[in-house]
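So the structure is just underneath, and the comments pick up after that.
A single protein chain has been omitted from the complex, and every remaining protein chain is retained in its original position.
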Amino acid sequence: MEIKIYHLNKIYRGGVHALVDVDLSIPSGMYGLLGPNGAGKTTLMRILAGILRPTSGSMQVGEQDGNTERGRTAIKRILGYLPQDLGMYPDLSAREFLDYIGILKGIDERKIRQQRVEELLEVVSLTNVANRKLKTFSGGMKRRIGIAQALLNDPKLLIVDEPTAGLDPEERIRFRNLLSDLGGNRTVLLSTHIVEDIAQTCRNLAIMNNGQVIFQGTTVELASETRGKVWIVTTDGAKPEGNFTVVSTLNMGTTIQYRVVGELSEPAGVISAVPTEPSLEDSYVWLMREKRSPVKALV
Amino acid sequence: MDKPTGDDRQLLRRIAGGDRQAFTQLYVRYQRLLFNYLLQLTPDYGLAEELLQDTLVAVWKNAGSFGDRSSVQTWLIGVARRQAHNTLRQRKIPLANEPDRAVPGGAVHRFCRVLRAAPTSPIELTIKYGGKMSLDRLRYEVQLMGRRVILTPVLVMASFALLAELLNYLHTNPARTLSAGLELILPIAAGVVVATVISHDPAIELQLTLPRQYHQTGLLRVFLIAAWTTCIALLTSGIIVALNLGFMPQPPQTLPASLQFLMGQLVWLAPLLWLSGFGFCLALLLRSRSASAALLGGIWVVEIIFKDVLAYYAWLRPALLFPTTLLPLVGRLPQVYFDIWLDTRLEVLATGLVLCLIGWLLLRNPEGLLKGASEE
Partner (left out) sequence: MNQLPVFFGVLKYEFRMQIRRPALWITMVLLAVLITGAGGAFRELLTYQISSISLVEMVVRWTVRMNFIFPVGVGVLLADRLPRDRRTRVEELFWSMPGALSARMMGKFFGSMLAALIPLLVFYVIGTGCILYHTQDLMTLPLALAAFAVIVLPGMLFISAFSIACPAILWVPLYQFLFTGYWFWGNMLGPRVGIPTLSETILTPAGGYMAAGFFGVPAFQIFDFRVTALQGMESLSLLLGITGLVMVVLWCFLKWQQARQ
């Protein structure tokens, strides 16, 4: 299931340019979407889900043309969507809510639908609270219900916006595994600013900023872009000065180790400076510094 | 199985021809049986489920090779057995006998393996495109609107019944008051409830990504509220007529009694539709339930105070909501009055339907709906 986006633009009323000439090619499997708040990630996902219509540009999801009404409805049938703010009906129980969404997704046969709901409740391990009203659910439980509803129709395209927000570490790992296992023929579009989630699961990703795509490609390519720009600098206590960003600080007692991303000249007070293999977070920081030139890897 | 086996053969024939509905029916009938059989071959619950999926895929692909030999059940068991033997041999079982709970995410892994294995999963095969409106769906729509929606018309009419009792006790004729309750209070209550429900849908973003069109859902909700209020009103109206407390203009006696009764119902049906439609439009335009309620209240008071002005100008008559109680028959021929009354009722009814249509058109704008979702 490949998704192709051509020259997508979205201008909200009031002149807010949310998406600027976005060109993306999303292969099947896990795909990460990284970027700061306000970068346009949510807008892009809403357009893919058919909620918003782009000001200009076109998109293709699998064989469906996303520019016609029919195409959009066809995409919705194979879509599973988990929004960032998942609102639910407080008076329904978890089971009833999933059953209702199942009806709206087109699973008309009651027995099959109920079986499916039970299956998914077990997957997100909410079977023993399934009959409680949704208004009594905690944030993490609501997110799990959200994941369950997205998977009801066995979607070929799964769009998840900040899925692990509010989950404890164990749940987060579980969820990551769930998403990775879903790969294969399906496309899972994962948008988040928790870099760890993408680093552990996605091979391909895109980084957005200010409505533009400033990188798209594999994590390997991104790392090779950043190689040579990440250093571990050990000083005797003073913070090193220079044209770089300090990513982390480690107090070793007599010395302090800084992990920095950027250009390293010869600042004073530095005991040693060792180049190191860039992580995804380092690459992200490096790219954000390089705001001027959008980088497109050869995909 | 309590269904004749001839039926099952037909199902297999249809499945061979690519009929998904037939596959669904077969799946529902036999999957328990097949699963129990597979559990005998391997005690691992998860593996049995996986084998079941493999079997179903094989059934879908090979339905044409059934050939009417033995019973359908025997053939299905045969397919299951072959699939199981193939898979178990490939995997060089046995796997350790861990219960699912001990493996963290055991259910998850099983689920995902199952999903990846089938090229077209049974769930996909069961999804109906353009499905019918089921009773389950109606039940959920009512439930998610909340119990208060159901209680409001009931409480309104109950309090008016009490008021009528009080008046009776005070030796005053409660007919006009009861008519007021039915014509003036019940429709505005329905209007405010419609405005509240439509102006705020907590799951609006999710609803907009589902294949069922949202404008259908919104219209359905308005319809349910109006329908429930109609039931309460009909009941009350029937009781009022039975107790001979009617305050409606007399229809010509030449018409059959049922038609007379139906015409009498226009007393409250016309303002109900009008105020519901208006509340519907207001909720979508203003996206604030307080503002909609305030304006509905304002219209209501204006209708009462300035009733004569409304009755006077012909172009204002489609908005003359409450003539029965407020402008009763005074110094006019009953026949003439009834005709005029009927005309205004039909005009108001038509205006109400137009308002509902405008509301439905307003629902087709998803961007506006989303923006309004974060109001106040």
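Per-chain numbering from 1; labels A and B assigned in written order.
Definition applied: a residue touches a chain if its C-beta (ideal position, glycine included) is under 8 Å from a C-beta of that chain, and two chains touch if they have at least 3 such contacts.
Note that the structure is a prediction, hence the values are computed from the model and not measured.
Shown chains touched by the hidden chain across the complete assembly: B. Touch with the chain omitted from the figure is made, among B:A158, B:L262, B:V301 or B:L353, by B:V301.
Only one residue in the set B:V193, B:L206, B:M248 or B:L321 touches the chain that does not appear here, and it is B:V193.
Taking the complete complex into account, residues 148, 152, 163, 167, 170, 172-173, 176-177, 185, 188-189, 192-193, 195-196, 286, 288-291, 293-302, 304-306, 309-310, 375-376 of chain B touch the chain not shown.
The working rule: only the chains that are shown with their structure count from here on.
Against chain A, in their complex, chain B makes its touches with residues 24, 27-28, 104-105, 107-109, 111-113, 115-116, 119, 121-124, 126-129, 131-132, 134, 136-137, 140, 143-144, 146-147, 201-212, 217, 366-367, 370, 373. By the touch criterion given at the top, residues 49-53, 73, 76-77, 79, 81, 83, 85-92, 96, 99-101, 103-112, 116, 119, 122-123, 125, 149, 153-154, 170, 174, 177-178, 181-185 of chain A touch chain B in their complex.
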